[in-house]
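With one protein chain removed, the remaining protein chains of the complex are shown where they sit.
Residue numbering begins at 1 within each chain, and the chains themselves are lettered A, B and C in the order written.
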Amino acid sequence: MSKLEIKAGGIKLDHPVMLASGILDENGYTMKKILEEGAAAAVTKSIGAEERNGYISPVVVEGEGYIINAMGLPNPGIELYEEEIRIAKKSKKPVIGSIFAADPDGFLNLAEKMVDYGVDGIELNLSCPHVKGFGTEVGSDPVLVKEIVKTLKGSIDKPVWSKLSPNVTDIVEIGQAASESDALVLINTVRAMAIDIYARKPVLTNVYGGMSGSSIKSVGIRLVYEIKKELDMEIIGVGGIQNGNDAIEYIMAGASAVQVGTAAWKYGRGVFKSIMDQIAQFMEENHIRGIDEIIGVAVQ
Amino acid sequence: MSKLEIKAGGIKLDHPVMLASGILDENGYTMKKILEEGAAAAVTKSIGAEERNGYISPVVVEGEGYIINAMGLPNPGIELYEEEIRIAKKSKKPVIGSIFAADPDGFLNLAEKMVDYGVDGIELNLSCPHVKGFGTEVGSDPVLVKEIVKTLKGSIDKPVWSKLSPNVTDIVEIGQAASESDALVLINTVRAMAIDIYARKPVLTNVYGGMSGSSIKSVGIRLVYEIKKELDMEIIGVGGIQNGNDAIEYIMAGASAVQVGTAAWKYGRGVFKSIMDQIAQFMEENHIRGIDEIIGVAVQ
Amino acid sequence: MIYHLMVNEKVKETPTVFSIYFDWDVDILPGQFVMVWVPGFSEVPMTVASVKDKKCITVKVYGKTTEKLSQIEKGDLLYIRGPYGKPFTFNNGEKLLIGGGSGMASLRTLIDEKSTGIIASKTGDELLFKDEFLPGRAICVTEDGSSGIKGLATEGIKAVDLKKFDAIYVCGPEMMMKSIFEILKDTDLNVEFSFERSMKCGIGLCDSCSIDGLQVCKDGPTFNMNQVRAMYEFGRTKLLSSGKRIYMK
Partner (left out) sequence: MIYHLMVNEKVKETPTVFSIYFDWDVDILPGQFVMVWVPGFSEVPMTVASVKDKKCITVKVYGKTTEKLSQIEKGDLLYIRGPYGKPFTFNNGEKLLIGGGSGMASLRTLIDEKSTGIIASKTGDELLFKDEFLPGRAICVTEDGSSGIKGLATEGIKAVDLKKFDAIYVCGPEMMMKSIFEILKDTDLNVEFSFERSMKCGIGLCDSCSIDGLQVCKDGPTFNMNQVRAMYEFGRTKLLSSGKRIYMK
């Protein structure tokens, strides 16, 4: 029997497939259900200091092989988020609190609250591609990234992951800046948009959004590989994973575990278990005894 | 009757659909055939100063909705390229010479030769994502880009287009640097890669490659829109165009004309004519009298 | 994928409700919905209120988007994604349709010669689709008593013999559905509800519409009695657009 357990970015997981931030995780009951139905862990929606409604609909564009979204970081604000964490934690599985802020103190305040609420780790969203003042604007500034990670690692005793954007010229520079993190999470969505030629207007009310789904898998693989090769850090892979083979491709590129978002929409909540089963089967057939054995094996 | 003619980036075209650089344009006879079968113009493969064989195969990965390539800029060197231009020009249609170099003098030398050979315009490849020392390494440095464009515009009396990379943090900064160009060409391929999980190796011999095809269309639309909105420059749109609606989406985002690459593989050489016909039909049905009328109409 | 569908006809149903008819060559089942984009305004979920050859949506004007939609004319385009959601289980026997307010729009496709309606609204002129039932099969209930029984939808139930229905379908404001649920939950009647919760993506991605871990847009909007019995959040708590949890009443 192949062993699917893995300690990734400081968190022990039953298997390497978890729920990505922002998909099916606004409501604690949804996270709980997804965890019970097979995800190894769940990352919450990104939570900020203040309540935000997010953007006016349309907030998604459905394409073939991808989704473009501009939710606009809707969230109730950190003060009111305790209840959702509490509900999700009834599953007894790891819950990682994703947070967004504009500066180190902002992140620290949110992280401390999340830890109080009982999360198992923190994911810093340094990469939302469509909200001004947050996300990529923060995450593409290496000096700021370094400061944020340093601040958190000095104060929080739970693992801290940094989620990076693919929308940068040099990912290695940003990865280096975030190198004190327990893991890098790669990748957030790819900045994109769609126009309706009959309406002669951008479809998303926010105009710009982020592309996710199978169309971005090869971009994610590239960034994971590049970081593994250049920095040899621990990585959580995310972006376009739909099946066991995709997950293993990320793992061979350097990821210790993976997150799945869009495929949970496309194939339903059962996708976590089926990806897990497919990984197990591939390992069995190829005489791989543990995930550790194949992390980054393709890096040359 | 709707009029399909358009003057784009200083070049008069019968209709807005041309062949993109690097696809089906190594051999002059191929360009000639594609021009005769419907493309409004052809951009040559990117040509450098010296002969290059390009990378060892595999040089392409076929995915669903995309191709990743790492050809490695194979080319015979500028000295020997005259014959291909001469052959292609027998079609009597515009041929744009694409060139790559590491510095302004390198580009100038190539451009002068291309003009001698009879091209109708020059496209600066500032954006190949997988060859060290060229492409994105040049094209992500705004100071260098500015210098290159300035040098060429001061010496060449044919239109100069700058082809930019999507693999940058801030396209507006680069677009600004290239703002003396007669047009910006957006986008080159998106940096990506694939791993074969049985071989446990990257598929491309060069490891990294560039993704093209319908998967990148929304990224291209976003960059064209962003440049049109922020800089209001002339733009040639390229990336994932498969049909008339895609072309019109690019035009409404701000492009004056479009280039098609991967779809010429997917649907054959006839794709230029069919895209052209679909554009004409849309214009007819929506009472659009000329391309000019819809360039950038979606920008808000 | 957005469909661009030409409007064939607009019909005024009540002072604040109108139907928009259009051709659309897709199979849609009773209870499924679409996301209707009004460019420049927003995108709203609407049940398809006619699923035969002629498709239609029936819209009540609440805010800016539905107001703008009310100005649509024959020949204009509708921008539509879908159809989405789990349909009602259609029953060929005796049906009771309980609709509150514009909730009746979601039930319209179930109306046939074996359907009885309990149509509830604030005032008499807001009663929706009462003429689509066979004579004597529409029981009207109004809050102001201006037409039919005076009171809430629950009053209407008292006027029928529940046991004679092979299936009961309920759609309306959540608290109305909750009251009806309380009346029916201990029976073994065959009941389905159609839920409305704040929707953003409409496709089961964003979680804004969820109830007890299920997405109303994908696992619903229709839920059967067993599913509803197992719900904690129903009629009790929900998330606002920001994800802020509020408790009802």
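Please note the rule applied: contacts are C-beta pairs under 8 Å (C-beta built on N, C-alpha and C of every residue); 3 or more make two chains touch, one makes a residue touch a chain.
All of these numbers come straight from a predicted model, not from anything done at the bench.
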Omitted chain - touching chains that are shown
B
Of B:24, B:111 or B:224, the residue in touch with the unshown chain:
B:24
Given B:7, B:52 or B:229, the residue that touches the chain left out of view is B:52
Touch rule applied to subunit B and the missing chain gives residues 22-27, 29-30, 32-34, 45, 51-54, 56-60, 62-63, 67, 69, 71, 74-77, 80, 83-84, 196, 198-199, 201, 203, 205, 262, 265, 268
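As a working rule, only the chains that are shown with their structure count from here on.
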Chain of greatest Cα-centre distance to subunit B
C
Centroid of subunit A to centroid of subunit C, CA atoms only: how many Å?
36
Rounded Å distance between subunit A and subunit B, as computed from the means of their C-alpha atoms
33
Distance in whole angstrom between the CA centres of subunit B and subunit C is 50
